[in-house]
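The complex appears here minus one protein chain, its other protein chains still in place.
In order of appearance the chains are A and B, and numbering begins at 1 in each one.
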Amino acid sequence: MQKNGPIALIFNALVIIFMLAPLVIVCLVAFTPAETLTLPTTSFSLRWFEQVLHHADFVQSFWNSLGLAVAAASISTALAVPAAIALVRYEIPGRGALQALFLSPLIIPHLVLGVAMLRMFSLVGGQGSFGWLIFAHALVVMPYTMRLVMAALIGFDRSAEQAAYSLGASNAKVFQRITLPMILPGITGGWLLAFINSFDELTMSIFVVSPSTVTLPVRMYMYATESLDPMMAAVSALIVFITLGLMLLLDKVYGLDRILIGKH
Amino acid sequence: MSERRTWAPWAMSAPALLLFAVMLAVPLLLTTILSFNAYHVDTGPVAGSFTFEHYVHIVTDSYYYEIFWRTLWISGLVTLICIAIGAPEAYILSKMRAPWRSIFLLIILAPLLISVVVRAFGWSMLLGPEGLINDIFRLVGIGPVKLLYNETAIVIALVHVMLPFMVIPVWTSLQKLDPSVESASLSLGASHFTTLRRVVFPQVLPGILSGSLIVFGLAASSFAIPGLLGGRRVKMVATLIYDEYLHELNWPLGAAIAFVLLAANLVIMLGWNRMVEGRYKKTLG
């Protein structure tokens, strides 16, 4: 196997810089003491972070997003686990079609979903309702939980279940004591991935939020289209730090590389 | 252990099915119907009416042509750049040793988990007239280059967001490659370049193709990036729909455009997917 030559390594370095540049910039500018979007050259300041914490709209949006993500991830996980079991362990007709359906939010543009939900909400009086928003998010993040739980079930060695059964356990006990603990990393990983995707979601949400349910990404978008100041950078930096924390958690629970690219 | 009760799997899928029926099927259906509704500037959508006027409008108005064309060429360009950068990068990564390989792969893929607003904002800072890139240009003597609020900014930022979607399938294809096949080719006298061209590339092609589909589809329907980096004048399909819905309030027209976008997405993805699968299933087994 050939090793990478110097050109390859330089190419790689450029790509890495390219991928990190906007994120690093955002985190750096967030600490600027100045009034405008500049890099902190002389000193680091936390003033813009303070500004964020005192900005009622942003704080409200943060809690909206947090609650929304927790609810959406939990609902989608609760729905995905039985559905995944049904798809993986039973040979029902139309299994392929069902699987495609559950994964379809991945290929339907969020834009289209947003527009469609908006139409339905307007007919059923769902605008402004946090509940409807939760279900909209649950739909959008469902593929993530679905995929991970299905992967856990497919790679599952059923002889452990058979062994437990032969030792006298009932079907329910086998599920509770053997199956569930063994697929737990997949379930938790799916929940976390769903959480992150709900927290980040912009394009669909922008169509269906109302003033009382504005999520953090939408708030940021609206703010960014009007004024660009370091407070935006501070919020962005906070999001980067939170996401990094969640990624570490995801890695501990499931393995970040497994989630992003499958086993390697 | 008995899997004989046939109602069990249906009962287990039912809640998820209900969610999809209510939150996906119904809204899409309603929107499709809406796209055929007539629209009056004063009163809004006329319920129960049926007209093709919006679709006709989309196809005939040059304003929309410009936007569709822009969306098309930007998505195409972004796809090509992603192939040019993503495929070689995936290959380079696959040749790296243990700790570095995972680290760099993670750095490239982790941005997927960070909201697109943050990433778009980061680029707006880098590309602005006072931004870092123009600072570097100034040092080298090039005058301030307009990198923001135009197609350039959109392309750059889209490449940044879409690159992971190209790297993943190419990486997956490369993982399926038996490394000793490359060694066999070299031992038989092929040059490194020939090996890449005749042995590695054909096996990676399915990964590149499926990555291209994903990138093209996502780029064409992307919203935040053209919204934040395109400025008021440079619009793509997504921002067009946003305008029609939230500014013009012409929902039926917006619905029609959305429907066209969805249909185009599905047709391209499923059609090409089937063609790629068919061709490669035969040769690669």
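To be clear about the criterion, a contact is a pair of C-beta atoms (placed from the backbone, for glycine too) under 8 Å apart; a residue touches a chain by one contact, two chains touch by 3 or more.
As a working rule, contacts and distances are computed from a predicted model.
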Tell me the UniProt protein name of the chain this structure doesn't show, selecting from "NADH-quinone oxidoreductase subunit J", "Pyruvate dehydrogenase E1 component alpha subunit", "Cytochrome b" or "Spermidine/putrescine import ATP-binding protein PotA".
"Spermidine/putrescine import ATP-binding protein PotA"
Of the residues listed, A:I178, A:I196 or A:L216, which one is in contact with the missing chain?
A:I178
In the complete assembly, which of A:A56, A:A97 or A:L167 touches the absent chain?
A:L167
If the missing chain were put back, which residues of chain A would it touch?
157, 159-160, 162-170, 173, 177-178, 181-182
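The rule we apply is simple: only the chains that are shown with their structure count from here on.
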Which stretch or stretches of chain A touch chain B in the complex?
1-4, 8-9, 11-12, 15-16, 18-23, 25-26, 29, 36-39, 75, 78-80, 82-83, 85-87, 89-90, 92, 98, 101-102, 104-105, 107-113, 115-120, 123, 135-136, 138-139, 142, 161-162, 165, 171, 174, 196-197, 199-203, 206-207, 216-217, 220-221, 224-225, 228, 232-233, 236, 239-240, 243, 246-247, 256-257, 260-262, 264
Contact residues on chain B for chain A in the complex?
1, 3, 6, 8-10, 12-13, 15-17, 19-20, 22-24, 26-28, 30-31, 34, 85, 88-89, 92-93, 95-96, 102, 104-126, 128, 130, 132, 157, 160, 163-164, 168, 171-172, 175, 179, 182-183, 192, 217-218, 220-224, 227-228, 238, 241-242, 245-246, 251, 254-255, 258-259, 261-262, 265-266, 269
